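As you look at this complex, bear in mind that one protein chain is not there, while each of the others sits in place.
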Amino acid sequence: MAFTPLDRNGIAARCAQDIPEGWLVNLGIGIPTLVADFVPPDREVIFHAENGVIGVGPAPATDAVNPFLINASTTHVTLRTGGSYVHHADSFAIARGGHLDLCVLGAFEVAENGDIANWARSADEPVKQVGGAMDLAIGAQRLWVVMEHTTKDSEPRLRRRCTYPLTAKGVVKRVYTNLAVLDVTPDGFVVRDMIPGMTLEALQARTEAKLA
Amino acid sequence: MAFTPLDRNGIAARCAQDIPEGWLVNLGIGIPTLVADFVPPDREVIFHAENGVIGVGPAPATDAVNPFLINASTTHVTLRTGGSYVHHADSFAIARGGHLDLCVLGAFEVAENGDIANWARSADEPVKQVGGAMDLAIGAQRLWVVMEHTTKDSEPRLRRRCTYPLTAKGVVKRVYTNLAVLDVTPDGFVVRDMIPGMTLEALQARTEAKLA
Amino acid sequence: MIDKFVRTMADAMTGVADGSTILLGGFGDVGIPTPLLDGLIEQGARNLTIVAVAGGRDGSAIERLLSLGRVRRLICSFVRPASLAGRLFQRGELDVEIVPQGTMAERMRAAGAGITGFYTPTGADTLLAEGRETREIGGKLCLLEYPLPGDVALIEAWQADRWGNLTYRDSARNFNPVMAMAAKLTIVMTRNVAALGELAPETIVTPGIFVNRVLHVPL
Partner (left out) sequence: MIDKFVRTMADAMTGVADGSTILLGGFGDVGIPTPLLDGLIEQGARNLTIVAVAGGRDGSAIERLLSLGRVRRLICSFVRPASLAGRLFQRGELDVEIVPQGTMAERMRAAGAGITGFYTPTGADTLLAEGRETREIGGKLCLLEYPLPGDVALIEAWQADRWGNLTYRDSARNFNPVMAMAAKLTIVMTRNVAALGELAPETIVTPGIFVNRVLHVPL
């Protein structure tokens, strides 16, 4: 049976469905940032940005940009009514202190034990781009990953063990890919949802880790 | 020759003379709190209180008490123009982080090596009253002590070594008593100033440590 | 719609369990959420650990809680020997842990900030360090301190909105913002209610993300 993988917006929209009202959520750069666009405005989800913004709102109209207000991806945003500002140490106190209900990050790889690799493609890479990912990964109540199911070269990203340097160990709770939604459980990846036309066999063929 | 020991206000006033404009100063409870009364209002000294007040001003008029504004001695105060508020952790970050130019504390004893004892009269005392003294003593750029030169029973308070449990080691820089002003130096106590009629011999007779 | 306001004291105190650690804001008589403590007395939780700057004076809400035998342990920076807490401690009826005030504030901040331990020179050279881990850092003897988290924080605020954003009045700020971030369940009494958006974003001291319940208790 034929299937059409989700595009970036499709992955983000699928993830957004599962975020309930009232959660405090940090969105990483890339596909995660798109998630906010798919949370209906009347569902009060509070988005946190590492640079100290609590209550990140949608992008401003082009004629109403506030040059002093950006998100962690350094793009211009608005502040939602009820939002506030903190400094960088307090902002990461929020992330590291367990106050985020959810963090959504992109990744190169996720392993069946919940390990995540998203900051370097090899230990020898000369310049590393850590940013705030390690702080967010260890601190949030739940870490969800949104990413393509495989690399551009069709290499699997859902691994028995990560092959790239780790960002954090055993922290990923769920993965949203362009093909499926998978929970990370003590027994490894459990498929919760697949796109129309996808079969467990076809998904397993694109996944290194054993699926249940 | 006869001499008249300073009273509590006299000790405080003598100490106040030596505080220059622009310093950030924390005053402990007791005689230290009186020091503020003797700094002329046009000399801008910024008084810090542990409960998060930066720029403590004089006591309010009795008909203008703000019930939400107290100092670390829990007495009602005013806020000086330019003052601000921080929370308790930030307030002690100021104290412990080396931002106080000066802390003035009372003490039971000070030793010639700069040790201070001001929180318990014996190791067996069942209930200790530490408060913020240990934080202040280790953190300030300078710790000055104001106290009576001897106890009510004429026991010396300026010691070779403290006999009471320590608040902090090697931190006192100067002592203002009702009889003299003494610096704590690598060579021990050095007398800087004495009240009229006091002699070095008479002062030494009231001091356990050797005076220079 | 996020709405952290509760209508009654009973709602505010729902689920506070026996054996809880209660972080109690305030310094002197300022910023103490006395009505919430009265609510806690009414609610009935027992075997509590109270974290507060001091052991409570005569007539204080802490003293009432102590007099009812509801407190097992007190963590504070000082206890007056002549106070009820002092007498109970001397009779062996109350555990007391004395913590330097700055260390106490910092331990709660650490709990709220995900810091699992820290070193400080405060108290390292004193009796309070006996039998505990120290190390020399940069030529200074330092004491290893651990976070001090709460099950519940009781907080007094000046203004609050329905997201739980808070401001404080003057020196009533004190321990309140730190405790709000250090507890699993932060219960606030506010003197004033603000509409969402009424508090300027730059002036909010405690973002509502640290707050679970808000009760309006007018002055």
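As written, the chain order gives the labels A, B and C, with residue 1 at the start of each chain.
Criterion: contacts are C-beta pairs under 8 Å (C-beta built on N, C-alpha and C of every residue); 3 or more make two chains touch, one makes a residue touch a chain.
The structure displayed is predicted, hence computed values, not measured ones.
Only one of the listed residues, A:32, A:132 or A:188, touches the absent chain: A:132.
Contact with the undisplayed chain is limited, among C:39, C:121 or C:150, to C:121.
The chain that is not drawn here is touched, among residues A:6, A:19, A:35 or A:95, by A:95. Among B:67, B:82 or B:197, only B:82 touches the chain left out of the display. Listed for chain C, the residues touching the missing chain in the whole complex are 106, 110, 113-121, 137-138, 140, 142, 146, 167-170, 173, 200-203, 205.
Touch with the hidden chain on the side of chain B covers residues 21-22, 24, 44, 46, 48, 54-55, 79, 81-86, 89, 92-99, 138-139. In the full complex, chain A contacts the hidden chain through residues 49-53, 66-70, 74, 79, 85-89, 91-93, 95-96, 120, 123, 126-136, 138-139, 165-169.
Keep in mind that, in the parts below, only the chains that are shown with their structure count from here on.
Ranked by C-beta contact pairs, the top pair of chains is B-C.
The chain with its CA mean position farthest from that of chain C is A.
Separating the CA-averaged centres of chain B and chain C is a span of 28 Å. Centre to centre, using the average C-alpha position, chain A and chain B are separated by 54 Å. Averaged Cα coordinates give chain A a centre that lies 34 Å from the centre of chain C.
For chain A, the set of residues touching two or more other chains is empty. Residue positions of chain C with contacts to 2 or more other chains are 109.
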